[in-house]
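A short worksheet on the structure shown next.
Missing here: one protein chain of the complex. Every other protein chain is in place.
Now for chain A:
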Amino acid sequence: MRVGFWPLVGLLAWLILAVLLIVPLGSVLLSSLHDQAGHLTFANYERFLDTPRFRTAFVNTLIAGFGGLAGSLVLGAAMAFCMARLEIRGSRFVSLLAILALVSPPFIGAYSWIVLFGSGGVVRQTLMQWGVFIPPIFGMWGVLIVFSFKFYPYVYLLTSGALSNINRSLEEAAESLGLTPFQRVMRISFPLVLPALSAGGLLALIHSIADFGTPRLIGRGFNVLATEAYTLYSAEIGGSLSMATTISIVLIVLSMIFVVGQRYMSRRNVYHGNLINKPAKRKLTGFANVAAHTVVYAIALIGAMPAIVAVIFSLRRTRGPVFQPGFSLDSYQRIIFSLSDAIQNSLLFSAATVLLTVVIGTLIGCLVARRMTASNALLDATLMVPYVMPGIVVGIAFVAAFNAPPVALTGTAAIIILSVFIRRLPYSVRSSASALRQVSPSMEEAAISLGYSPVRAFMKVTVPLILPGIVAGGMLSFVTAINELSSSLVLYVGSTITMPVRIYIAIHDGDYGTAAALSSVLLALSGAAIAVAFRLMGRDERALL
């Protein structure tokens, strides 16, 4: 029997998911259900419930998640409203700042906050000299503030898109029916942007739960599940992973509950924007205008502050790990001479990841977009799981699954590449599927009727048409891959160290100049990749989410 090309792709997709998702998740689950002696038991879960330390971490995770969500919603919605409906000077610059907040390398964000607002922080010290006392940023409130300014772009980008796509006639109709402006907002505009608002909020919530660097550096005793999992993992290395895997399962279940909850909440409200009658931007005057600009610029600048601080600090003169007055390129010299392995590894791993993601993601994207069978719909749904898995969990799962023969991958470059690949695959599938949905299926049929076999028709017609979208998606995957920290922190060994891991170690060792220089290099690489992507597909910040 001859097997068609697309069924084969479907088979490959399931194989990949089986090996890189189902087996690791199964290993995590099995490990969490076994005690040290290897007996099947719920003891780990009982221990999780009984131990105050874990209970606190669980509650703290919820606080971090919902606190990050609330902060992001407030900041993101305020910014979205101002940017979508008011005339703001320099709005392109503002959205550039939002991108900067989104792609600023992990850890450096938290670190920059410490530099400015820590016990000896620059801003804090200055304020103290003026007689203004603010507590240092450490602890729960610090984590929530950092999360809010780090994750607000998710809410902002999605909501501003929805706000500027509401058909103006709807709001005008409401007005002509006698609704007050407040009623109009509550009854018309708010329900219409609710799906976008909740989707952005979900992203902020999930990232707040998964984030590991911020509570690690700023929490100072405010431990969450992600940090506990890592601590346990580091302590248990070589032995049983049972407690770390138990926490991982709790984290996955928590994330999935939120995803399903958000889907359920916005199940009935899917509205399609009408591009004909877009809302006009209002021009404010006087005090209101100043207030709007202040809000927008304050949020954007504070959000981008970590990246800006990193660049400035990377240029400061240092002696060893200690900053001196004045500026120099010392830090860059040092990373080029002594840390080029991390840079090389990062570039290499990211390139490999992008290649894998683009090729396989495009094939699966075509499958999902064009050949809607029950199996492919299930495939699409299953891909939601790696989408919401915290990086720390992926790392621990890969160790649990691939530590011993038949597949012993720990310590190899492959395991790092594959761990980023599986997390990035859902984005790639989605972006290529949506690129493909823009191409009418009759294009391919036209080519077939003109004498091209289905595979040649696909190559000759569909591929050239979706190529810009795919390359752009690849560039954005590169940004994610090169900035990936949490899974590689679990999976790296000396020879496979990457830039984000190096930054983490440098900050840990107090070598801030090196951390800042490495972060700046990461920023520059990310910026270049984003510039290429925007050039290919037009400027669309939402593609970054």
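Everything that follows uses one rule, which is that contacts are C-beta pairs under 8 Å (C-beta built on N, C-alpha and C of every residue); 3 or more make two chains touch, one makes a residue touch a chain; residues count from 1.
We take it that contacts and distances are computed from a predicted model.
S.K.: Unshown chain, UniProt name, "ABC transmembrane type-1 domain-containing protein", "ABC transporter ATP-binding protein", "FAD assembly factor SdhE" or "Succinate dehydrogenase flavoprotein subunit"?
M.R.: Of the names offered in "ABC transmembrane type-1 domain-containing protein", "ABC transporter ATP-binding protein", "FAD assembly factor SdhE" or "Succinate dehydrogenase flavoprotein subunit", the one UniProt assigns to the missing chain is "ABC transporter ATP-binding protein".
S.K.: Check the options A:M128, A:V260 or A:L450 and report the residue that touches the missing chain.
M.R.: A:L450
S.K.: Looking at the whole complex, which of A:L96, A:M256 or A:L465 touches the chain that is not displayed?
M.R.: In the complete complex, the chain left out is touched by residue A:L465.
S.K.: Taking the full complex into account, what residues of chain A touch the chain not shown?
M.R.: Per the touch rule, chain A residues meeting the hidden chain are 440, 442-443, 445-454, 456-457, 461, 464-465.
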